[in-house]
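Right after this comes chain A.
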Amino acid sequence: MERIRMVFSGSGGQGVITAAVIIAEAAVLYENLVAVQSQSYGAQARGGATKADIIISDSEINFPKVNNPNLLVCLTQEAYTQFSPTIRPGGFLVTDTYYVKTHNKVAARQRELPMYQSVMDNIGKPVVYNICMLGAVISMIDIVRPESIMKVLESRIPANLVDINKKALELGLKLGEQYNK
Partner candidate 1 sequence: MAIKDYIRERFFPQMWCPGCGHGIILNGLIKAVEELGLNKNDIVMVSGIGCSARISGYLDFHTMHTLHGRALAFATGIKMSRPELNVLVPMGDGDALAIGGNHFIHAARRNIDMTAIVMNNRVYGMTGGQYSPLSGYGTLATTAPYTNIDHPFDVVDLAVAVGATFVARSTTYHIRQLTDLIKKAITHKGFSVVEILSQCPTYYGRKNKEGNAYEMMELMKQTTTPVGSEAKKQNHDLIETGVFVETDKPEYCTEYDKIIERAKKDN
Partner candidate 2 sequence: MNEKIIKFVQGNEACVEAAIYAGLGFFAGYPITPSTEIAELLSVRLPQTGGKFLQMEDEIASICAIIGASLTGNKVMTATSGPGFSLMQEALGYAVMAEIPCVIVNVQRGGPSTGNPTHVSQGDINQARWGTHGDHSIIVLTASNHQDVFSITVDAFNMAEMYRTPVILLFDEVVAHLREGLTIPEKGALDIVDRLKTSVKRGVDFHPYLPREDGRLPMSDFGGIHRYNVTGLFHDMWGFPSSDPKVVHGLLRHLVDKIENNVYDISRYKEYFLEDARTIFVSYGSSARSALHVVKNRRARGERIGLLELQTLWPFPAGIVREKCSEAQCIIVVEMNMGQVLQQVKTAVDNPDKVFLANRIDGELITPTDIRNIMRLIQGRGV
């Protein structure tokens, strides 16, 4: 398989690091793949720009950081400005129409998805926003199955929250597929 390098970027509290850990963990535990995940740490744990790197492969991963992602998610304007120039030609650039106004042309498949709006309209709880984003991401890379994501989620969250997470994941999958045509 082609090695997949992803960057999830946004601001603290949007859950991009959690999302990165979940997809990488799902790949390792339930897809029999190799994955690494890392993030930039700052002294402040909340707020500010956040960036998480994920590499998924079927062979050993040595250098663990992502310089040029095949798939880049930008959930704030600041993240978009900072990271969109790093996209690998031909890769996916995923933004949220609610947070990001795209302007520059990049040699990538731009996917501007109304993820935040859909979560608020259909679920009403921003806490599952990152899971909706994950749904969109897995619809594009097609190597981690939704049920694997759900297995990881079930091991991490209280039982009463499983349903809305599932709903958010499905929402993301649908959005991703819709705009992927």
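Keep in mind that, in the parts below, contacts are C-beta pairs under 8 Å (C-beta built on N, C-alpha and C of every residue); 3 or more make two chains touch, one makes a residue touch a chain; residues count from 1.
On how the list was made: all candidates are chains of the complex that A comes from, given by their letters.
A quick note: this is a predicted structure, and the numbers were derived from the prediction, not measured.
Q: Just give the number of the candidate touching chain A here, out of 1 or 2, all from the same complex.
A: For chain A, the touching partner among the candidates is 2.
Q: Per the contact definition, I'd like the list of chain A residues that touch candidate 2 in the complex.
A: Touching candidate 2: residues 21, 24-25, 28-29, 34-39, 41-43, 61-65, 67 of chain A.
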